[in-house]
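Data block below; observations after.
A single protein chain has been omitted from the complex, and every remaining protein chain is retained in its original position.
Order of writing sets the chain letters: A, B, C and D. Residues in each chain are counted from 1.
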Amino acid sequence: MSRLIKKRSQKKGLSPGSLVFVGTKKTPRVQISVISYNQEKVEEKNLKDITEAFPFKKSPEITWLNVEGLHETEIINKIGEYCKIHPLILEDALNTDQRPKIEIFDDYIFIVLKMLNFEENKSKIISNQVSLILGKDFVISLDEGPSNVFDPLIERIKKRVGRIRDRGPDYLTYAIMDIITDYYFMILEEIGEKIEIFEKSLLFEQKSNILNEIYGLKREVLFLRKAIWPFRDSINKLKKSESSLIKKKTLPYLEDLYDHTIQIIDIVETARDLLSGMLDLYLSNTSNRMNEVMKVLTIIATIFIPLTFIAGIYGMNFSFMPELSWSFGYFAVLGLMFLVAGAMIVYFKKKRWL
Amino acid sequence: MSRLIKKRSQKKGLSPGSLVFVGTKKTPRVQISVISYNQEKVEEKNLKDITEAFPFKKSPEITWLNVEGLHETEIINKIGEYCKIHPLILEDALNTDQRPKIEIFDDYIFIVLKMLNFEENKSKIISNQVSLILGKDFVISLDEGPSNVFDPLIERIKKRVGRIRDRGPDYLTYAIMDIITDYYFMILEEIGEKIEIFEKSLLFEQKSNILNEIYGLKREVLFLRKAIWPFRDSINKLKKSESSLIKKKTLPYLEDLYDHTIQIIDIVETARDLLSGMLDLYLSNTSNRMNEVMKVLTIIATIFIPLTFIAGIYGMNFSFMPELSWSFGYFAVLGLMFLVAGAMIVYFKKKRWL
Amino acid sequence: MSRLIKKRSQKKGLSPGSLVFVGTKKTPRVQISVISYNQEKVEEKNLKDITEAFPFKKSPEITWLNVEGLHETEIINKIGEYCKIHPLILEDALNTDQRPKIEIFDDYIFIVLKMLNFEENKSKIISNQVSLILGKDFVISLDEGPSNVFDPLIERIKKRVGRIRDRGPDYLTYAIMDIITDYYFMILEEIGEKIEIFEKSLLFEQKSNILNEIYGLKREVLFLRKAIWPFRDSINKLKKSESSLIKKKTLPYLEDLYDHTIQIIDIVETARDLLSGMLDLYLSNTSNRMNEVMKVLTIIATIFIPLTFIAGIYGMNFSFMPELSWSFGYFAVLGLMFLVAGAMIVYFKKKRWL
Amino acid sequence: MSRLIKKRSQKKGLSPGSLVFVGTKKTPRVQISVISYNQEKVEEKNLKDITEAFPFKKSPEITWLNVEGLHETEIINKIGEYCKIHPLILEDALNTDQRPKIEIFDDYIFIVLKMLNFEENKSKIISNQVSLILGKDFVISLDEGPSNVFDPLIERIKKRVGRIRDRGPDYLTYAIMDIITDYYFMILEEIGEKIEIFEKSLLFEQKSNILNEIYGLKREVLFLRKAIWPFRDSINKLKKSESSLIKKKTLPYLEDLYDHTIQIIDIVETARDLLSGMLDLYLSNTSNRMNEVMKVLTIIATIFIPLTFIAGIYGMNFSFMPELSWSFGYFAVLGLMFLVAGAMIVYFKKKRWL
Partner (left out) sequence: MSRLIKKRSQKKGLSPGSLVFVGTKKTPRVQISVISYNQEKVEEKNLKDITEAFPFKKSPEITWLNVEGLHETEIINKIGEYCKIHPLILEDALNTDQRPKIEIFDDYIFIVLKMLNFEENKSKIISNQVSLILGKDFVISLDEGPSNVFDPLIERIKKRVGRIRDRGPDYLTYAIMDIITDYYFMILEEIGEKIEIFEKSLLFEQKSNILNEIYGLKREVLFLRKAIWPFRDSINKLKKSESSLIKKKTLPYLEDLYDHTIQIIDIVETARDLLSGMLDLYLSNTSNRMNEVMKVLTIIATIFIPLTFIAGIYGMNFSFMPELSWSFGYFAVLGLMFLVAGAMIVYFKKKRWL
């Protein structure tokens, strides 16, 4: 399947709001877990059936429902019905080709994010779509595939590190987005190191496959860019939304997150410029070096071609060739050859080709 | 006829509002069909004459009048007179070189869209102009050529799938635009797959005709881009219009459609960037490979040229050439040749040209 | 004179508002004509002296005064004095290097337009400046040179085709601008056809002068672009002006005209992109084809150079060369040559240079 | 000194508002002149000391104080003290590396302009900074070096040409800016002519130094561009300022000036595009022509290399070479050579390389 766009043609002509999973099945079994907490207590539970989650939602504690794997549309459907989510929103959560966005309703806020990470060999960025639904006292996270990204956050909730237990679901939503942003920075560190390596190898050695590598990195930066720009706009929309679901105390954190996205964009754009410059430099250097090779070699060849011609003349077998019988004919011709070669070298020097 | 612009010169100097069909006749006979429906019943009919459609319009049901083929301007004229459409609007519907746009009046909304599809061999996008006129209880669609694009929609109306029978003509208009957007996604899937194929063949083999293919795809993306940007603006204008013809319940669907157009633009722009990068990579790779070939070959040639010159010298027929009569002259010259060749190879290695 | 800018240096240091004709004299005699019409009657007259026009202006009919040729500044001066036009406006009308613009005053609206047309051999766009002054019951058009562009419009007035006789001078102004826009479309048709031809010849044959032609077309598109962008802005300013000189009924026509200018801009930008893409493709194709030629040729040369060297060795005249007297020496050397040539071909094939 | 930025490092760490002249001393002596005029009378005087100017300022006439040469900071200091100008403003006037700008205060308006002119050999634009201080009844112009640019303006004042004597100091300020704009047009005329010449020489002959000339012109256009964009913004700010120092009657003149700056920008941008296009065309043409040369030459070389090899074979001195003793061996070999050459030519023709 192409990375540019996922197979959506199965949806062509379907009624809008039909729940169809668009994407690749990244996990064999859907995993559902729920964490419920307030300032005093925490409870974590892995669920076998989605209906087990509903009692948590009724309780006054903050409930975080995390679904990993989206290919069982029935689960999503049940959540949607129980929490009264608009079918178009559910459709968006299942369409993993969504661009990051935010939609603010009276009862809930819907956020689509891209969780980015490098593949194991660090040559390709893989993208998992995470949809967040922030309600009055709950957060639902719908994750395309299984990941341990949220583990440090769950630790912080359990061990009561920082402010997370004292704050509401809006802060939890922020914390999830913050962790995803941390991964963006990690990817940029990786890219930054690669650029550093490329730059050095450009100055000191010329590997021919570096071209493909620079191009590959440029393409990855393109995909990163595609994810971060709408993410920034979403954060901006969220912090200006004046939704009652976002408490005033959380705003500085969103502001900080917004700053991070701007910083990421800044680095991404600089990385693009650097990579473009490196491509140009590589090509110029290659062509320069090639030119130099060709020049010296051609000069050598050109000096010898007339000489070989002279030798060819006196290699002819005519019965009457007066020079051949001269006693010093041979040395005269050798001398002539030296003169011709010398004259050409002088000419090349004068023209500054040597 | 050029794809850039259609023959309009026949209209030069004509009075504005004159109904002239600008475009190619894509169907021999104009086909007119009407569907009339409400929550309870559906009626579909193919008409021989446009006047048969007018009784439907008077009935309280929602009427969808679909005209395929625009070259009989008289039909359009009659519709215009009956429904009281401004002549400039009718002129726009007949000028199939229109860019997508929307015009909002008190009594009706006029929408111009481009129905895009790949040609059979999938190398060229063909474009059909579809104009929609949304009135209080009717929708008129004026289609440049015959197509079965709307068939799934008609099925949904007949079989009562989804919400379409419960909603008004604004939802029908939305549904038509949604289907057209589905085709855009389909084209992008095709383009995405082609890009994937190109990328692989760039890394592993170098076909020389790939250049023309990439360029061709780039041009198609350009035409897609030309259609989608004004389409996005039109949807935006529509959802912000506050026209009484658009019911509040339909707004989330328009919002969703707007999101789709943004997503399409996003993919189109990424496709452009990828194609540009691929072109650059192809050219750099070609030139790189060429350079390598030339380098090795030139080096080989340059080593042999001085050697051939030496052989030439001792092939001369001078009567007095002392070296020729030396017993080991031949082997001395062979040795000299080895020395020269060796020295050049050492020199090339030192200069890192080998 | 340069097409980029006209000779204005004669005006350096002059007092602002001095009437100086900047441009080339395109007609030997200034031609002045006047048309006066209302719903009932039409009168057309060619004038010898500008003062003959003034009685028409006083009459209640709509008066269209058309001056072709601007080099007699006295005429412009008289019109300005009679109609109370600001001297800076008259200066602008005489400076034929003006960019399209609009200026809205209480008593009149001043519009500068560029009438574009292809030269006879269709390789260069020529530009005539047309200034329009729209007053309460008159329109003055000041045209740089003679042209028959307005003839169809005059016909429509005389023969009462369309709405023109029933509307005011604002509609007449619109009609003039509409005709000028028709010429823009005509030029674009020409350009579109040329692009089509270029594209075909790029794929099937490679004429070397096509480069200059593409560049020339690109330059013409640049000049077209320079004229259309400010034209669009002018129309926009006019339709948003809320001037009492523009009647409400004329607004849809201006809206339509505005759409046309946007469409022209759209096509112009697409044409630019296509031409740039074609230039790139041409250059890549040329360089590709050249590379191919060079590669095969160099390979042939490189195979024969070592062979020629071997032949050279055995052409040497040393008295003691043991191989020469061997019975099968000749065939052995021929065999060696075959081996060397074969080895090189195998090497080239392995390296995929063949 | 670099043209990009002037030596400011002498100011590093100094207190803001310290008066230091940044630039080159362009005139040995500072020249101060004053013109005082109203509708009835004019008085012009060259001053030895700046204090002589102060009585003029007190008189009710309009006073224009013109200082040419800014390296004597004491003079500027005295003017500042007498007219109560903020030290930061004076600092800006002395820093001749300022970009054009305008600052509007209650008592005066401060304008920085760049007076541009070609050097004598017309290859480089030289820039003189002119600062204007417009007060209630005076104008102070601080000019970096001596120039006769304002002479026609002084003439107009003295001889009462145009409106200048009837208007206030705001009109005088406008007139000064208008003259400076006239010089911009003059420079563009020069550039336009050069472009015309370049274009012709590109099509008909290929001088290799044209590359440096086009690049040089492009750089000059860059500097012109750097001066005109902020100038336009300044005029815009001035005409929208609603300062009481700008009378309503002067506004149309500022509007006209604003139009001129837009026109200049338009021409500058077109010139840039044309120059870029010309550079591309030059490079493409050169590479095309080179390719053609190389192709034909390589083909010639390639035909002869195998032939020379054949000749080399029969030049070998083996004692047993059966062909040598054949009667028609020589002609057979000549025939073989013709065949080989013919076959290669046919092959080249088929591949369309010939």
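Convention: contacts are C-beta pairs under 8 Å (C-beta built on N, C-alpha and C of every residue); 3 or more make two chains touch, one makes a residue touch a chain.
Source: prediction; values computed, not measured.
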| item | value |
| --- | --- |
| Touch criterion as defined above, residue of D:K26, D:R163, D:R219 or D:K237 at the omitted chain | D:R219 |
| Among A:K7, A:K78 or A:R156, residue touching the chain not depicted | A:R156 |
| Among D:V20, D:L88, D:I197 or D:A343, residue touching the chain not depicted | D:L88 |
| In subunit A, positions touching the absent partner | 152-153, 156, 161-164, 174-175, 178-179, 182-183, 185-186, 188-189, 191-193, 195-196, 203, 252-253, 255-256, 259, 262-263, 266-267, 270-271, 273-274, 277, 280-281, 284-285, 287-288, 291-292, 294-295, 298-299, 301-302, 305-306, 308-309, 312-313, 315-321, 351, 353 |
| Touch residues of subunit D, complete complex, unshown partner | 2-5, 7-9, 11-18, 86, 88, 92, 97-99, 101, 103, 208, 211-212, 215, 218-219, 222-223, 226, 230, 279, 283, 286-287, 290, 293-294, 297-298, 300-301, 304-305, 307-308, 311-312, 314-317, 321, 323-330, 333-334 |
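Here, only the chains that are shown with their structure count from here on.
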| item | value |
| --- | --- |
| Those chains which touch subunit C and also touch subunit B | none |
| Fitted rotation between subunit B and its twin subunit D in degrees, CA, nearest 5 | 145 |
| Chain centre separation (subunit C, subunit D; CA means) in Å | 26 |
| Euclidean distance of C-alpha centroids - subunit A vs subunit C, Å | 42 |
| Where subunit A touches two or more other chains, by residue | 315 |
| Arrangement of touching chains [line / ring / star / complete / other] | line |
